[in-house]
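Only one protein chain is missing; all other protein chains are in place.
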Amino acid sequence: MTKKDSSIDPKSFLIVGAVITLLLVLVIIVGMFWTPYSPTAMKYGRFQSPSWNHIFGTDNFGRDIFSRIVKGAGNTLVIALSTVIIGAAGGILIGSLTGYFGGAVDVVLMRVNDALTAFPSFLLALLIVSLVGPGSKYSVVLALGLVFIPSFARVTRSEFASLRSRNFVTGARLTGAGHARIIFVYLLPNTGRVLLPALTIGFNNAVLAEASMSFLGIGVTPPDSSLGYMLSEAQSMVSIAPWYALSTGLSIVLLVFGVGLIGEGLQARAKEVD
Amino acid sequence: MKSIRIAVVMILVALLALTGCTKGGKKVASEANPGKTDISAHARDNTVYIGVAQDFDSLDPHHMTAAGTKEILFNVFEGLVKPDSSGQIVPAVASDVSRSADGLVYSFTLRDGILFHNGQPVEMDDVIYSIQRRWDGNDSAAYLKALNVIKELKVEGKKLDIILSEPSNEFLAALMDVYIIPKDNSELETSPVGTGPYRFVSRSVQDSLVLESFDSYWGEKGRIKTVVFKVLESADGLILGLQSGALDLVAHLSSDQTAQLDEGFNVVVGTMNIVQALYLNNAAKPFDDVRVRQALCYAIDRQAIIDIAFDGYGVPLGTSMFPSFAKYYVDSLTDYYSYDPEKARSLLSEAGYPDGFKMTISVPSNYTPHVNAATVIAEQLRDVGIHATLDLLDWSTWLSEVYSKRNFQTTVTGVTSDNMTARKLLERFGTTTGNNFTNYSNSEYDAVLAQALSESDDAAQTELYKKLEMNLTENAANVYIQDLADLIAVRNGLGGYVLYPLYVMDVSTLFWEN
Partner (left out) sequence: MNEVLLYVLKRLLILVLTMILVSFMTFGAFSLISGDPARTILGTEATEVQVRSLRHELGLDRPFMARYLSWLLGFFSGNLGVSFSYRQPVWELVGSKLMLSLSMSLLSFLMIILVAIPLGVFSYKATGKTMIWLRTIFNQLGMAIPPFFTGIVFSWIFGILFRLFTPGDFKGFSVSFWPSFMHLFFGAVCLSIPRIAMTIRMMRSTVISEMNKAYVRTAISRGNDRRSVLSRHVLKNSLVSVISFLGQTLAELVCAGIVVEQVLGIPGVGRFLVTSILHRDYPVVQTIVVILTFWVVFASFIADIINQVLDPRLRRGQT
């Protein structure tokens, strides 16, 4: 449609993003069965700077950082995906109800939404850890999932609100379709246009948020690791072993970047379809 | 166009990052000349800047619980008696202390002419007020359990007799914590007043605490005029502060941190006087089986922990006692269990766990040394088939779940004695003791403990305490690891740093050399 954007095929963003992401996923999957060194073995010498043997160097315990990143990225990926699923499921439910019905339901749920936005996610995470019990990967996923509900709710709500008065919905209502049918059969499929990119952006935020959580002391349980946990470890030794923080941080950036490009491609395509 | 410029900047930043990366840590440190601040300025002003890693809690000397606060306010407050650097208890606010032959009456004489920091003389009323505040239980935060042996306080002019209901060898040590404060004190939290060599000047939460030498101190006055304690809750901040000349002294550093300092500093190595151990919940399966506990002792290589996680600094321990309590320390217990994974495996199969088991180590996440030790332990246990994972808990959760509710399997933490008695290190393993968080229960131990606590002869009591230590080791109550090393960086030219066998920092002995 736009002259500007048609000069580049949105597919190319999709392809580049998919290639980066697939490569990373491939490395992660291989890492589940094989890593160059044991990610927990502490015998390679403390604080070795990057070399051909240890391309990302070693950490304060003398562990191979590359092997740990490969293993940790897997955990990060699982946590981020589950978070997005919980956040999206909750958010879409709330958003579609409030957007479709409007009125009092809308006002109340959106205030709860505001409250959730302002509520410190750190406290929420502590709360869930207390309820679920510590040492469970699920508590982080649950906490982050809850944190992500408001943003998905907001996106879905505005889309529903703009769609509900369209002709095809009114038509469906006239033919006697119930609310549930209208919401799930007529409206929801039509929100894919905005929800799909929102899902990828959500994934990005989830990776970063899991990292922030680990950073504040809640998250995976060592000797397991995640990229976020590793980065928080790396922070205290950045002046001794800067390679630790850099390699871990840049891995996060790469992972998120790949998925972000996919999102960009999807969004550009959605616009084209429009 | 602009995005190109941004691109260039970003690439530059990335390159910078990479070149820095290849330089490595050590090099960076040596480049760091302490040039920014004129160091002699501190000497000229007769001021010392000391970095501390944790903020202070309450400044009310009877309410403070953080070890870091007690460590520093040691300079501001004194009890009737106080510790000296050799661990002896010496008179302070009292000028004279004596004990009756039956051990039931302690007599004190109030020091003549002793003044509070506000210039008021210390009266007997203040002393009584201070003791009562920690004794009668009306102020729960101030209540000191060790004072419950007091039966009566008798005052006669400048003389105070404290009459006990039963003899207690630890009573005098407990009195060190009964800091004498004026009975009229409306602002204890914000401007505390004591009798020590340094007086409180100001405090800014999460930032700093300033002390000044007290001109009318009864004893040897502090030579440094102003001491500023700067709160820097970041490891880098402390080191940078030293390198840039903003700080002159930092205690409790790790060897990784001191390695970044140049020759401008003298690193004093002491011990923290903490029994760091993998504490086991002796009531929980499988740790209720002595063979499992012994297997853990054989499976864990203490020296390797010290080498890997502490760069070789630290003293391996074999029981709940550390070497600076020389009187009570039994050296031979250290190597009672030598590292022997083979033996550990066979003990495990004997106990019915030929393939090991899963366990969790709950660690307070704010204590890096404990987290690091636990990380190495988890890796070592893998060798004998035990799959250990760490639960990182925030301090409050750890306190209530692990320490108080005893809802845990194993934990790495440090147990200490803040008043130089063996009692605090050993009494906690008695079956009925309130803070026996390891649920250790051994009838022989309980019997000896009861005997030791009621023994008034010091030598006999010491022997009984040693017996308790042996009992803990033989029954593998816990996996004792080490007494953590305490590395103190002191700027050259700053002299007089004195190590104490307990967790205090005495600034009154410091001075700038000329």
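By letter and in written order, the chains are A and B; residue numbering begins at 1 in each of them.
The criterion applied here is as follows: a contact is a pair of C-beta atoms (placed from the backbone, for glycine too) under 8 Å apart; a residue touches a chain by one contact, two chains touch by 3 or more.
Keep in mind the model is a prediction, meaning the values are calculated, not measured.
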{"item": "Residue among B:435, B:456 or B:492 that touches the chain left out of view", "value": "B:435"}
{"item": "Contact residue for the chain not shown (choose from A:112, A:163, A:177 or A:196)", "value": "A:112"}
{"item": "Option from A:94, A:140, A:187 or A:231 whose C-beta touches the chain left out", "value": "A:231"}
{"item": "Interface with the undisplayed chain - residues on chain B", "value": "2-4, 6-7, 10, 13, 16-17, 20, 28, 36, 55, 57-58, 60, 63, 65-66, 137, 140-141, 143, 145, 189-190, 205-207, 230, 232-238, 240-241, 244, 246, 366, 394-397, 399-401, 403-404, 418, 434-435"}
{"item": "Absent chain, residues of chain A that touch it", "value": "1-2, 4-5, 7-8, 13, 106-107, 111-112, 114-115, 117-120, 122-124, 126-127, 129-131, 204, 208, 211-212, 215-216, 231, 234-235, 238-239, 242, 245-246, 249, 252-254, 256-257, 260-261, 264, 271"}
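To be clear about the criterion, only the chains that are shown with their structure count from here on.
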{"item": "Residues of chain B touching chain A in the complex", "value": "17-18, 20-22, 24-25, 28-29, 235-236, 239, 256, 259-260, 308-309, 311, 360, 362, 365-366, 368, 371-372, 374-376, 378-379, 382, 389-394, 397, 401"}
{"item": "Residues of chain A that touch chain B when the two form their complex", "value": "40-42, 46-47, 49-50, 60-62, 126, 129-130, 134-135, 217-218, 221-224, 236-243, 246"}
